[in-house]
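The other protein chains are all here in position, but one chain of the complex has been omitted.
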Amino acid sequence: MAAQGPQVCLEVRQIKKYFGDQTVLRDVSFSLPAGEILGLIGPNGAGKSTLFNIISGWQKADAGSVFFFGQEITSWTPKDLSRAGLARTFQVPQIFPEMSAWENVLMGAWLPPQSRPSFSKAQEEADHWLSLVGLLELRHTPARDLPLAQQRLVELAQVLATRPRLLLLDEIAAGFSLGAVKRLAAGLAKLRDQGLTLLLTDHLFNLLEEVADRVLALDRGEIIVQGPPAALIHHPDVVSAYLGTRCGAADNGEA
Amino acid sequence: MQRIRSRPGPRARLTVWLLAALLCWANQPLSAAQEIRLGEIDPLSGPLAKHGQEIHQGILYAVEEANARGGVAGHPVKLLSRDDQSKPDVAVNQAQDLIFRGKVAGLVGGYVDSLVGPISQQAARHRVPYVASASLQQAFTGNKNPFFFRVSCLEGIVQPLCQFLSQTLKTKRVALLHAATPGATEFSDLVQADLHRRDIATVLQEKFRPGWPDFSVFLLKVPAARAETLISGGFYGDNLILVRQLRQRPLGLKAFIAPWGVAYQSFIDEVGQAGEGLFGACAWSPGITQPGTEKESQELVAGFRKKFGKDPNTTTMHGYTSARALLAALETVLQEGAKPTGEAVSRALAKLDLNLPMERLAFDAHGDPRHYQQVIVQIQKQRLVVVYPPERATGQVDFSLAAR
Amino acid sequence: MRFPKPLPAAAGVLLLVLWPLIFPDAAHIQQVLGITCLYATLALAWNLYALTGAISLGHAAFFGLGAYASALLNHYYHWSPLLTIPLGALAAVVFAVFWAMGFRRLRGVYLGLASLAALEIPKTIVDNWDRFTYGSMGIMGLDRLPSATLGGLQVDLGMDLQAQYYLLLGIMLLAVLLNLKSIRSRWGWTLRAIRENETAAAALGIASNRERAKALLLSSYLAGLAGALYAHILGLVEPGLVFNLHLSVLPLVFCIFGGSTKVWGPVLGAFILYPLEQLCLLPLFPMGHSAVYGLVIILTIFFFPQGIAAWLPRAPKSA
Partner (left out) sequence: MWVGTPIIFSGLALGSFYALMALGFSLILSVARVFNLAHGEMILLSGYLAFVLWQFFQAPFFWLLPICSLALLALTLPLHYLLRRLPEPYGLNSLMVTLGLALLLQSLLLAWFSADYRLMRLDWPAVAIPGLDFSFLSFQGLLIILALAVTAGVHLVLQRTFLGKALRATIQDREAAQVAGINVNQMGLVAFGLGGLLIGLAGPLFAQNMYLYPAAGTEATMIAIVVTIFAGLGRTRNILLGGWLLGLTQSVAVFTMGSKWRELVSAALLLLLLYFRPEGLSLKKER
């Protein structure tokens, strides 16, 4: 079927999540057109990771629903979501510690049951994605021996190798140097141009500023502002959310 | 991929070569000499080690006794002992090893039926006589194996026990507790059936796994079932606990009787006062011996004490008796000038008639002992007193002591 | 990927196949090595499940169920052991199905401990179902492995130790092959991924519970097979013998000693430790053998923390 205009890749409707009597997410809704890079910012505890976990199936929402290319995926398991083409990375990179960097990426190319590529094809893929993240020369290093930032890149290459349609990156650029952030941003932009949809969180703003088409600012479980990154970066609500939480000032909390 | 420690150093290589050398060396056949070799397989370690070691000492004593007398028809006897670790595959391995590498003239020992069984099959297959020291089950000698003999059987315990219960104790209701092992289970079933024929009701029959620390709750059920006599088919250690817990609360029992464990001086020493009045069964004990073997028995106790620093007991004697049987058969064959082949020794064993301290030893067509009969003893003033059968009794049953 | 040099392995296999022909009289060694093959099969079975990262302490349950099912079929229906052994091993698989369902959520130490407890269930039932299983008495006088005619050649698997050795060796090599397939295949890497990081595996779309269950079913069948063979080789079963904790610990010891997650590790472990104990330590030290055995284990772990198989020549990785 020929889509009219941009297809909606991900739609999140009225997600609610409580931990005990604490509300972590209240009625979060947004939609992400295919081929867009959407950023998600917010201070610590704003609910970014919880939202990510709910979308990718690692946590259950207490209310609301999630749609992926029109299909409801609200209570799917991570494994089923991965098979459907929704991939993610984690704040603490989830890789195979005893395997080499290259083997890690190979796992992404070779193992996913939905594609079942041949071994030689998977090897080529692994080379391709590993070189894309710039770690080809470290291919034989056991993943556990890599610094955290490079482990994140290995994880990125690994999930990219599964050929997802939507990729969720959770603070992928944490601990990156400025140059590395720029390279990563360029790479992500290229992927977007090839048709990948991306949802990124960033604690700080550096990566989103480079690459996001649109940014949502989350605070205390609610989307407070959204718009292009340049407009958000100095938005008073965003600034106060960051400052307020950081300083923990009570008067800001009441406002 | 370079992993630290993935390649062992020279020390490690050395270990491997040493292991290999040890293996190769172990496969050298033992040098053959003029001596006669006997093979022994017993549980020398693990949970059954106590009785395994006792049998071992009995066998060892018999062999050394024979050697002190100048050997068997002039040939020195060498004993090769093996531990079966209470596992049948190990017993088979060791039997094979003894037969092939040790070139033994016969096998002795064996404490549990599931281990005696496989050994006896090896004996039949390789035509080597095997005299089992402590085998009980009946199923065992069902199919004829001309190379298998044993010096004990369950009947020799069950018969006197049940007769004692009906004739002397005149009990009407018994509770039966037994260990979850084949021998003890068969014992329990046989006793139950035998007592049934004698109009004695088994009002409680339970089994437990050996090594249980707490019988107190089971004991609560004994008076509830109005049992008069408690028969324990548990082993030595279980009886230690059972007896101690028996003393805690009066159960109104007429008697407590256990075929295994009680009739040992060491048991009496361990439990002390709590042991007074208990009944047990034994085939032999220092001071309790087959009529006509008193002198031999005393010499044996003295010699044994000198060698091992302790008294022999009924288990030791099972080992001793089995070794004596095999040695006697070997002597018969050698004195006739024949080669001690398996067939010849087995034929001699079948014709054997010895009066040994533990029993008058002669085998029937199945290899079972014809005259094996244990006596019932009671602990009185820290001593074992034979109370049944009447012809061997050394004292009277003290009913007041037995009641608890 | 690893492409091992096939040479040492092939030489080893050739040695195992040929030595009885060179030393035809060494029946006791054939006996011991035959049982070694049996235990190596059990260890390989254990290892299949361990490839998913699970340390089982309940494999004696599979061993015992295989042994009892085969023994009961043989006892009641008088079927040939050649039929009852592969059928009896299925009883272990049935138990494995319950295991896979019941222990889905357990990992690590808890799984090990739960499997240890699970051993009690078949054991106690078999021990107390007197009418059907003969309870604690066990069953004696099972049929031996029968003689078979292979291409005009009559081989007596029950009595001829050499034939028995070759049978057990063959079954062990099949188990090795299965391990080989399960390590060096796409599925093998799936298992490895589950072992190393279950979260990451799930993120790649791997159904870890299903793959783990598959490995367990295969593993249980092999372990059941070993148990069934054991019953007919010895001609008897008894609850205390075939549901013995020692049978759960044995594969663990062989695998860690030899090197788990390596194809030849369990085999090496079994072929070093069992003959060492049976052919050297027991004859040499009838009393103190377990002290020496314990020392050997301790020292080896200090020298070969990755297991003996780590010492084998390893091929460089090819891209």
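We just call them A, B and C in the order they show up, numbering each chain from 1.
One rule holds for everything that comes next: a residue touches a chain if its C-beta (ideal position, glycine included) is under 8 Å from a C-beta of that chain, and two chains touch if they have at least 3 such contacts.
A quick note: this is a predicted structure, and the numbers were derived from the prediction, not measured.
Of the chains displayed, those contacted by the omitted chain across the entire assembly are B, C. Summary of contacts with the chain left out: across B:G70, B:G211 or B:G395, the touching residue is B:G211. For subunit C, the residues touching the chain absent from view are 55, 102-103, 105-107, 109-110, 113-114, 116-121, 123-125, 127-128, 245, 249, 252-253, 256-257, 260, 287-291, 293-298, 301-302, 305. Annotation for subunit B: contacts to the undisplayed chain at residues 5, 45-47, 49-50, 52-53, 177, 180, 206-209, 211-214, 216-218, 220-221, 224, 236-237, 240-241, 244, 248-249, 266, 270-272.
Here is the rule we use: only the chains that are shown with their structure count from here on.
Greatest Cα centroid separation from subunit A: this falls to B.
When every chain is represented by the mean of its C-alpha atoms, the one lying closest to the mean of all protein C-alpha atoms is C. We define each chain's centre as the mean of its Cα atoms; on that basis subunit A and subunit B are separated by 73 Å. In whole angstrom, the spacing between the mean C-alpha positions of subunit A and subunit C is 45. Residues of subunit A found to touch two or more other chains are 100, 140.
Residue positions of subunit B touching 2 or more other chains: 1.
Against subunit C, the residues of subunit B that register as touching in their complex are 1, 5-9, 11-13, 15-16, 19, 22-23, 25-27, 44-45, 80-83, 87-90, 92-94, 96-97, 99-101, 114, 117-118, 121, 125, 137, 139-140, 142-143, 180-182, 184-186, 207. Within the complex formed with subunit C, the residues of subunit A that make contact are 77-80, 82-83, 87-88, 90, 94-100, 102, 107-108, 110-114, 119, 123, 139-140, 155, 158-159, 162. Listed in rising order, the residues of subunit C touching subunit A in the complex are 186, 189-190, 192-193, 196-197, 199-208, 317, 319.
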